[in-house]
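Only a single protein chain was left out; the remaining protein chains are all shown in position.
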């Protein structure tokens, strides 16, 4: 059987192919030379399986899509507080005014506009590092998201330098307000090199999947940045990634995203997928016309939207069985299932708190549970602790080890078994 | 055993209790009389179980927290397109300028600021309905979210009318720009009544849980508004709910929310929980000081953040068993688990597309699956269709009916069983 | 001989008559009924001689042209400080945002936009006066500028009330920010009556001439408001009178002006002329299209521009004559001419300070001087004082009394004569 997903992606591209609105960016000769008909999409599962359609292996310069990743590196290297002191997180509203800083703080409003991205560039790597070292950190860091070493397109880089007036303006202004401390033209030169890294649409999907996967590159398995950094980056992409229409993007697409002037769009839906799209013609906001359409289709067809939660986890507590053992012993075994986060663990706690007394033993059957996050783990262990202190013998049935090393505190550790078995009969003194 | 959650909530309140920053709203005498020390929190699971701490049963006026609900009613009654023609979805930036309309469209920027909320008020109920009917629609609609009939606090309502200057200004401006067609003072009078509905912190949690639960009130089971309406409302709450700092709220708390001048905050995390908080002292943005702190604590402690996805659903395809049946028949049974959305269904499709040929029968074991959303359903059925066209006999093992009425198109319908059993041996002609 | 000025004005109107750009204001039915072809101009000398062309005796409602006059009345009745505390003097930039107040002070930006004009309306007359009294003060005050009792057009007034939404919005907002203290709808009702006063183009010219004439109505001779008030009003008209293009108006026309939605424009050039123009079709700023063209023509043709100073007053000191009198007495008579302000008086002081010593008597011949302002008077008298203290006998030749009651201080009073005559010979003891 062939997977229907590539066919589906082919169909999505076919549906958008006739839309020739917009224009290729022409402020840089090398960009203006892009084939306007290029069209590609790639979707990566959070385990790194990639589905592709169109010119998904063609290389183009990453441009502004480098911004969230360099922001991520800055957060990783300097810490959230230090980065927030230099760059805000608010949508900027007007594209035209993109040189402006927040009144009062004199910070760039967010890292997704050039003024913030130039600042983020200077915050990658350790403080005071030479520019060569910082640039290598950036190339290596973005490459780690992609899972392969990326190269600079030197021709585009040279071409962009010739028309870098606005970025030079921004960098000098940042220097004037002491937001950056480096020599302004050098920062611009390196930033342009950053933007000239070559990626494919497939790369974008894998880079996005790394974000969707909590910072772990799904193919290499490398934890590129921490979950906390990913959360911050995805949050900022949500409100600031698609320029001056945050609300419109969140309501209609609902996928944290970033676009670039080459016509690429990258989207990452936490826990679900990474998406890459390419089509060089841009709308007046600077977003790829067909790229936006593809994202809207994927969101609508596939239910990929931040607000489209999984069906409520009400069945985390699947039920209970009463077992009768030797010597009139009885056990109540609670059966759990699914992915346990707060909501699921709450079901467990709720169910146990309301079950009738009278059973010697309590079993928690985790056989059908496939993952337990940290708050759910804490809640299960607290439940174990309380039940034990209430005089119950507690057993975890956990054949796959989803709750490893179950130390409930106060010296309480439940028995762990693969399938139910009666424990030793309680001695007279227990 | 007592649930640890109420204890946790008590502790959260204790930690915030000493923060006496901010001031009770004083522009209305009746609001100024609120006890500044009031403090309450309530958290509702999406099945309607509510955990509470503090003064969670005290009633206060709903104020601006009515906005997302009346917006939801307008969307339900007039349709998304008609409402978007009148009210935008972009963050407004400046609180001070809240009388302003979008240039060009002359729409209020979003329904969470007064100018948009007054407009949304006029869009509830059928077009042309008398104001009494419209108001009853609003009371009944908000009450449906709460799961009980809410009442107006007539004293607050009268008190607010005396200082309704700014709302009168807004309504007259809306009338001047033909955004509303009704008599401006009457709209303000009714809007003030809407804001004077009495709720408790517990009510807020249940109203929020209704949003988190896809529009279904978890206690009454009523589908108050559609999933599409909920998605729109939660999206707008994300970017516009907490006034002029959308980016800050999304990064630090990450829960779609709305605050009110009485000191309430309502937060809804899709698929997880509804939250209500009350503390009357407000910061300069008009948000409850301790309310914000409580939300930050809950988000951090409980991993409640839009970008904190469930652990990746990579294990949706649990594995496969090869069964050998009578007459050298062999079957390959794929075992699925968990909540199936796009990502999980993709695992299934991926796994099946890559399994070796050579088995007469293919089984899809859904025993451990607890829900299947529409895109996952389509993908599973497409898989069934392709396997069947490839010559396989396909059987669904679905003891709980998570995939009811499995029509794969082209006349293909798989066999459905509760546990594996060999089908009739294929006839010679099949 | 017929004056060429009316012919010139006829020609100016003929040149503009074909311009049919713009549209009559249509937000009020009664205004929309105006004949779009109406065209009139009137120019009043500061002595009240009026030259007219076109429909200069047709009546129309004064609308926004009432604003500078009611501002003048407020300044007269409450004093400049009290009025500045409520209304700023800065150009507002955007017409669209006209509801906004200055951040910080919460003042309307200036009295020429509606938000400031409504505020100025409430500041006319004594504090706390009943609204009937205040309205009578306004009618009487504006009438005093026109030199005849003006009447309200009740039909327009009623018609405007039906579409007064935006003014109601503004008034409620002003009430909300406590800029005004009265009942908002009543203020709007009275303000609309103020705007409905009927004037002719000829009236506008005379009202403007009153401003150009230092506050003295040239026909009635009444000092309607003080010079200080006039200076403030003309200053504000210069930067705020023609809506959102202060710089453009000052550079190209250079006449303090105010336009109204009926199509009138009033311009006042201090010391020179008052101008009234009427043509109902408005440009997108709300200014009369042909009215603006007429003003541009008048400014260009007639050198009527604030920056077109009179030819430098370097000849204020015309020269000196040495006279030889009886008994070898000699006198030096300085001959002055023209209008003496600072610059002219400086010439006198300069000339006298540098004349050679040796003359018993000094004469200041003011025969050719036609006016002396207060600073010039002080400088002449100080010169007289110093010359006297230096031992000179000083005589003023002032046949027309342009320097009445010449008390130079320190007991010094010069002799005043109509034509030169030798004084009494100094006694031996002097």
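When the chains are written out, they are named A, B and C in that same order, and each has its own residue count from 1.
By definition in this document, a contact is a pair of C-beta atoms (placed from the backbone, for glycine too) under 8 Å apart; a residue touches a chain by one contact, two chains touch by 3 or more.
These numbers were taken from a predicted model, which means no experiment stands behind them.
Q: Mind giving the shown chains that are in contact with the missing chain?
A: Spelled out, the missing chain touches these shown chains: A, C.
Q: Using the definition of touch stated at the top, determine which of C:18, C:47 or C:81 touches the missing chain.
A: C:47
Q: With the full complex in mind, choose from A:100, A:226 or A:367 the residue touching the hidden chain.
A: A:100
Q: Have a look at C:54, C:254, C:267 or C:363 and name the one touching the chain we're not showing.
A: C:254
Q: Taking the full complex into account, what residues of subunit C touch the chain not shown?
A: Touch set of subunit C with respect to the missing chain: 1-5, 45-47, 49, 51, 88-91, 93, 110, 212-214, 227, 230-232, 234-236, 238-240, 245-248, 250-251, 254, 256, 269-273, 301-315, 318, 337-339, 341-343, 346-347, 349-350, 352-353, 368, 370-375, 379, 382-383, 386-387, 390.
Q: What residue numbers in subunit A mark contact with the hidden partner chain?
A: Touching the chain left out of view, subunit A contributes residues 96-97, 99-100, 103, 163, 165-166, 168-173, 175-176, 184.
Please note the rule applied: only the chains that are shown with their structure count from here on.
Q: What graph shape do the protein chains here make by touch: line, ring, star, complete or other?
A: line
Q: Which chain lies the greatest distance away from subunit C when centres are computed from Cα atoms alone?
A: Measuring from the centre of subunit C, the most distant chain centre belongs to A.
Q: Could you say which chain's mean Cα position falls nearest to the mean Cα position of the entire protein shown?
A: B
Q: Centre to centre, by mean C-alpha position, how many angstrom separate subunit A and subunit B?
A: That pair's centroid distance is 21 Å.
Q: Can you check how far apart subunit B and subunit C are, centre to centre, with Cα atoms defining each centre and the answer in Å?
A: 64
Q: List, in ascending order, every residue of subunit B touching at least 2 other chains.
A: Where subunit B is concerned, no single residue meets two or more other chains.
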